[in-house]
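All protein chains but one are shown in place.
What follows is chain A.
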Amino acid sequence: MRRIISVMMENEPGALSRVVGLFSQRNYNIETLTVAPTEDETLSRLTVTTTGSDKVIEQITKQLNKLIEVVKLVDLTEGSHIERELMLIKLKAVGSQRAEIKRTVDIFRGQIVDVTNTVYTVQLTGDSDKLDAFINSVGTAGVLEVVRSGVSGIARGEKVLSI
C-alpha cells in the first residue's frame, strides 16, 4: 500500500543523506521525497511516499525513528489527511489546442503561468492522482516537460506533529 510518512528532523547537514541512504541500504522504495526547513529553523520537515507491505512499512518507520537526527514522525495515511503536490507542465499549444488546453486547465483549477506562440506552461496543485489525471486528459503527446514537487502532507483536524 502507498504511504505518506512525514518526518521532523534536525536541520543539520547530512541528515537528509541518512534518510535517503537508509532507503537504498535496506531496499525500501522511495516514490517521492520533499524536504524543507520549518518555522523553527533548527528543524526540517521531510515527506516521503513509499509503498510496501504492513511489515515493511513498520520497519521503515522504526528504522527512520532510529536515526539519531529524526525527532518525530507520523504515517499520515493512518488517519485522515491532506495531500498536495505541485506540478509545472509545459504543453504544446497551437491552433485549436490552445482553447482545448485552457478548458482542461480550468476544469482542473490550474493556472497558465507562462505563454508563448506555441507553448503553455501550466501550474497545477492537488493530490498525485489529480495531477496524473490532468496529464491523461491533455494526452501525453502534447507534453513537452513535467516537473513535480513530490508530495507534502499534513493531518486533518487538531492533530499536529510538533515537539
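To be clear about the criterion, a residue touches a chain if its C-beta (ideal position, glycine included) is under 8 Å from a C-beta of that chain, and two chains touch if they have at least 3 such contacts; residues count from 1.
Heads up, the rule we're going with is that contacts and distances are computed from a predicted model.
Of the names listed as "Acetolactate synthase", "ABC transporter permease subunit", "Plastocyanin" or "Alpha-ketoacid dehydrogenase subunit beta", the one that matches the UniProt record for the absent chain is "Acetolactate synthase".
Within the whole complex, the absent chain has one touching residue among A:31, A:69 or A:100, and that is A:69.
Only one residue in the set A:18, A:98 or A:148 touches the chain that does not appear here, and it is A:18. Within the entire complex, the positions of chain A that touch the omitted partner chain are 9-10, 13-14, 17-18, 21, 25, 55, 58-59, 62-63, 65-66, 68-71, 163.
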